[in-house]
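A protein chain is absent from this complex, but the other protein chains hold their places.
Up next is chain A:
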Amino acid sequence: MAAGVAAWLPFARAAAIGWMPVANCPMPLAPADKSKRQDELIVLNVSGRRFETWRTTLERYPDTLLGSTEKEFFFNEDTKEYFFDRDPEVFRCVLNFYRTGKLHYPRYECISAYDDELAFYGILPEIIGDCCYEEYKDRKRENAERLQDDLDSENNQESMPSLSFRQTMWRAFENPHTSTMALVFYYVTGFFIAVSVITNVVETVPCGTVPGSKELPCGERYSVAFFCLDTACVMIFTVEYLLRLFAAPSRYRFIRSVMSIIDVVAIMPYYIGLVMTNNEDVSGAFVTLRVFRVFRIFKFSRHSQGLRILGYTLKSCASELGFLLFSLTMAIIIFATVMFYAEKGSSASKFTSIPASFWYTIVTMTTLGYGDMVPKTIAGKIFGSICSLSGVLVIALPVPVIVSNFSRIYHQNQRADKRRAQKKARLARIRVAKTGSSNAYLHSKRNGLLNEALELMGTPEEEHAGKTTSLIESQHHHLLHCLEKTTNHEFIDEQMYEQNCMESSMQNYPSTRSPSLSSHQGLTTTCCSRRSKKTTHLPNSNLPATRLRSMQELSTIHIQGSEQPSLTTSRSSLNLKADDGLRPNCKTSQITTAIISIPTPPALTPEGESRPPPTSPGPNTNIPAIASNVVKVSAL
C-alpha cells in the first residue's frame, strides 16, 4: 500500500459498509484510535532552513529516523522544533519521500554525500524511484571504481619491500615506468619490432634491375643483409619471450595469454625456415608461414594503450558486431538471389550464379561500387539501387553503438591516467591538512553506517517484528479481516494453498451428511468458531508489487496480525467443515462436523480481537476442542 494512498484508507473502510448486509457473521471490532489527537504541524529545522509538515506524513514510514521516536533526540525544547545539523538540500529530497512516497536522486548531488544523508535518516537507497535509479547506480559504480583504484594503488605502494628477483622482473615487464632498466628494455624491443616490420615490408619492394634478368625485389637482391636483420630481430624476440616466461608468476596462464601466442607466432616462421631449407614440396607452406611474420606488429599493443583499448572495445561490442554481420549476411543473400534472377535474362551477364552475385552485392552494399559487375536489365537496375540504399542503412546502424562504447572506455582510461598523475600532488595536500586520528575515525564510522544499512536491507522481517504497529497499518489489517469475515474465507499464502490442494485431491471422502444441510451449517460454522489466525504470510510469494517498500508494509501488516502464537498448518485450526467432505487430515477417515448448538446467529457474541484464543491442538488431530460457547462438536 503506497503511502500516498493511505489518505484514502478512511474511504475504503467506509465503503466496506457495502459488505455488511451480505456477510452472515459478525465483523471484528475496529482498532481503537488511542491517540486521538488532531493532526499537527511539525517544524523541522535543518541547518537553519525550516521545513514544516504534518505529523502523520512523517509517521508513514515508522522505520526511519523521522518516522520513529528517534527524532525526539533532536527535539529542541526552547524553540519547540526538531533541529538537524545536516545538509538542507538533501533534506528536501528526504522530506519529499515522505510526502509523495517516491525517493529521488538529484543529479547535482555528490553520491557519497547523498549516501551519507540517507544512512543518517535511516532510508534505504534501494527504494529510489525508477526515474532516478539508473543515474544513482551509475554514479555509485563510478565511485566504487574510484575507491577500488585508490585501494589498488595503495596496495601496490605498500608491497615494496620483499620482492624476489623474479617478481621484480615481472613488474618491470608489465610496468615499464617502474625502473630505468625496464624503460630501456621497453624502448629497445619497440625499436626492434619496428625494424622487423619495416624489413618485412621493404623486402618485397622491387629494387631496381640486375642487368640480364627481370626486376627483383629487394629481398632477393640483398638477401644476406635482410637475413642478418631478421636473425637479429628474432634473437631479441626470443630472448624477450624466454625472459617473460621465466618471470611470469603463473607460467601456464602466461602461455595461454594472447600476447604470448602472438610472440610465438611471430618468431616461429624463422625457426621453421631454418629447419626446412629450400625443400620444394613444403616451400608453398613456407611462403605462407612468412605471412605470419606480419603479426609482429601486434606486439606493439604492449606499447600502445590505444591499441589495447581498441581491442577491448571490439571485444565488448561483440554482440553489435555479430548483429551487423548477421544482418549483412541476410541482406547479401536476399539481394544476390534477386539480382541473379533479374539478370538471368540478359546476355553475357556476369551474374553467372548466386555466389557470383554475392560479390556484386557486397561491393554495392558497402558503397564501394567497383564496376566490374553491373546489372543490365531494368529490373536488375531497380533492385540494384534498392540494394545500395539499404546497404548504407544496414551498415550505419550498429556503428554508433560501437563508437560510443569505444568513447566510454577511452574516457575511463583517460580519467584513470589523470588520477594517477594528480595523485602525488593530492596526497601531499591531504597530508598537510589531515590530523591522523580524527580522519581514521570518520572513515570507520562511515563504513559502519554503510554496513548497518546493508544489514537493514537483508532482514526486513526481523526488523519489523519488533516495531509497534502504526495506526494506519492496524486499520488496513482490520479492513482485510472484515473482508475475510464477509466471505468466510481466509487469506493464506501460496504454499499452504498448494498443500491444501494436494491433500484434498488425495482424499476424496464423500460426506455422509446431506450436502445442502451440511453446507449451510458449514458456512455459518466456519466463521463463528474460534480459530487462530494464519501467520507468516510470506511476502515473497504472491505479492504483485516487487518494490521493497510495499513488501515491508505488507509483511508488517500480516506479521503484526498474528498476535497469538503461530500455527504452522491450517489443519490444526478449529473450523473443520463438513460442507465439502474433504478432510485435510489424511491420517484418519473420520469426518468431524461442527454443529452449532445455538441455531440463530444473533445469539452469537461478536468476537473481538482482544479475546484470548483457545489452545490450539497439534497438527494431526481432528477433534477441535473449542472453548468458546459457540459450537458443540460431535464426531460422526
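The criterion applied here is as follows: a residue touches a chain if its C-beta (ideal position, glycine included) is under 8 Å from a C-beta of that chain, and two chains touch if they have at least 3 such contacts; residues count from 1.
Throughout what follows, contacts and distances are computed from a predicted model.
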Inset, instruction - Using the UniProt record as the reference, specify the protein name of the hidden chain from among "Phosphatidylinositol glycan anchor biosynthesis, class T", "Cytochrome c oxidase subunit 3", "Potassium voltage-gated channel interacting protein 1" or "AP-3 complex subunit delta-1". - result: "Potassium voltage-gated channel interacting protein 1"
Inset, instruction - Would you mind spotting which of A:Trp19, A:Tyr133 or A:Phe323 touches the chain that isn't drawn? - result: A:Trp19
Legend entry - Residue numbers in chain A that touch the chain omitted from display: 1-2, 4-27, 29-30, 32-33, 38-39, 341-342, 344-345, 377-379, 382-383, 386, 476, 479-480, 482-484, 486-487, 489-494, 496-497, 500-501, 504, 519-520, 523, 526, 534, 542-545, 550, 554, 570, 577, 580, 601-602, 606
